[in-house]
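One protein chain omitted, others in place.
Going in written order, the chains are labelled A and B, and every chain counts its residues from 1.
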Amino acid sequence: MLNDLRQTARQLLADKKVDVVIGYGQADPAGPAYPVFITRPEDTEQLVFNDRCYNNLTTFLTRKEIRAMGRAAVLVKGCDAKSVVVLAVESQIDRQSVVVIGMACNGVGQPSLAKCRTCDVHMPRHTDMVIGQAADHAIEAKDRYAELAEMMSKSASERLAYWGQELSRCVKCYACRQVCPMCYCERCVADKNQPQVIKTSATTMGNLAWQINRAFHLASRCVGCDECTRACPAGINLRLLNLMLAQATEEQFDYRPGMDKDAQPVLGCFSVKDKECFIK
Amino acid sequence: MSETQTKHDFEPKIVAYVCNWCTYLGADLAGTNRLEYPPNIRILRLPCTGRIDFNLIVKAYEMGADAVLVSGCHPGDCHYTSGNYHARRRWMLFRVLLEGIGFDMRRVHFTWISAAEAKKFQEVVIDITEQTRALGPYGDFRKLLEAPVC
Partner (left out) sequence: MSEVISARALRELIGGWLKAGIRVAGPRRVATDQVAYAWLDRPEDCLLGGYIHPHNSIKEFFFPRHESLYEYRIEGKKIALKNPEPLADERIVIGARPCDAAAMPILDHVFNWDFKDPFYNRRREQTTVVTLACREHDHECFCTSVGLGPDAERGSDVMLYELDGDMYEVRCVTDKGGNLMAGRTETSQLTGSVPPGPAKKFDLAYLRETIGSKFESPVWTEATLRCMACGACAYTCPTCHCFDIVDEGNARGGIRAKNWDACQFPMFTLHASGHNPRNTQPQRQRQRVMHKFSIYPDKFGDVLCTGCGNCTRHCSVHLGVQTVLEAAEKSWRNATV
């Protein structure tokens, strides 16, 4: 698998089909892998792929510094492949000019991350090629959102207190935003101050306002790569916020972001039949 | 009506985000018709429900609101053809997020009120004010607002 990957990358660079391959490197086998940007065929030996390859590399496709390097090939796991679909649907990348190398993946992390335990895209979809083999098994919708059940069994007041407690640790480093492939805005609303919609202060309220904003701007767009949760230095389980909206999107609109490249994005359209039982 | 009005211990603050073309005109009509409604409501006019950013709802609570009303044109009546349809879809999801985080959903109200429905506007405002008064101040949220940093 690793040889195939390096061979593919080498060929893409040698044939000048791409200028840069965005992949994973790893200096210390005991440490995590991290993104590397390979521009010369001979450097492809640096590429690795294993269960420490956490990053969603598609975030780099919209970065100024990386775009300046030219045409890119990008390594994706099944979950990351979904963000390529959303980026293309939202016209953030020209899908034809990016080479997407899918990597069959049996889950990352030791033990596996929460997202991997309910993953049904071990084989990446909508890629230009897939390297390796992995078995996909269907996951029932309710299992995807099992983690929410416990929280939703609490009272509203307890839930608000829980989030207040969790978010009191948030320092507003914006790691959740920066690692997110869907957070590609040139200038985030949190960085605008005329008017200042969201306070820059890392108070509990300021943090809550920020996280509501982040979660809802990702509503029906979040592909569930969980990079925000992994990147959070304060260990806040942001995944739960994303899951709430993913569940509602699937239940109400039968839509899972990044799964179907031809489906219309939920918040980009409407239906006159949308249910409105909550509107008086 | 003013004779029957009693003094209350708690006067809720209610923020209403309304669209310019329907609900705002409905409120206006309520005024010209001399329909009385509680002064607890603070009306903020926006061009369209499609423009009512969800952050505004959060902001209202942050600034001490005890309840929020969001209101616009009935489906099919939008001045901009489809702004309210887009808004409706957004609220369908946004309510889920608010509920999951633990907002008191009895303090978030969505209605359609047309320019002709002055009576409905009056009823909605009375209804929400009474409901919120019964709920009392939004104490759970105040706790978050006052949480200290170090």
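Criterion: a residue touches a chain if its C-beta (ideal position, glycine included) is under 8 Å from a C-beta of that chain, and two chains touch if they have at least 3 such contacts.
No experiment lies behind these values; they were computed from the predicted model shown.
Trainee: Just list which of the chains on display the missing one touches.
Mentor: A, B
Trainee: Using the touch definition up top, pick the residue from A:13, A:36 or A:113 that touches the left-out chain.
Mentor: Of the listed residues, the one touching the omitted chain is A:36.
Trainee: Which residue, A:92, A:106 or A:178, contacts the hidden chain when the whole complex is considered?
Mentor: Touching the chain that is not displayed is residue A:178.
Trainee: In the complete assembly, which of A:8, A:44, A:59 or A:83 touches the absent chain?
Mentor: In the full complex, the listed residue that touches the missing chain is A:59.
Trainee: When the complex is taken as a whole, what residues of subunit B touch the one chain not shown?
Mentor: Touching the chain left out of view, subunit B contributes residues 63, 149-150.
Trainee: Touching the absent chain: which residues on subunit A qualify?
Mentor: 27-28, 30-37, 54-55, 59-60, 63-66, 166, 169, 171-175, 177-179, 191, 196, 199-203, 206, 227, 230-231, 233-235, 237
In this text, only the chains that are shown with their structure count from here on.
Trainee: For subunit A, which residues count as touching subunit B in their complex?
Mentor: Subunit A reaches subunit B through residues 148, 151-152, 154-164, 168, 189, 197-198, 201-205, 208-209, 212-213, 215-216, 219-220, 240-241, 244-245, 247-249, 252, 266-267, 270-272, 274-276, 278-280.
Trainee: Mind pulling up the subunit B residues that touch subunit A in the complex?
Mentor: These residues of subunit B touch subunit A: 53-55, 58-59, 62, 75-76, 82, 85-86, 88-105, 109-112, 124, 140-141, 143-145, 147, 149.
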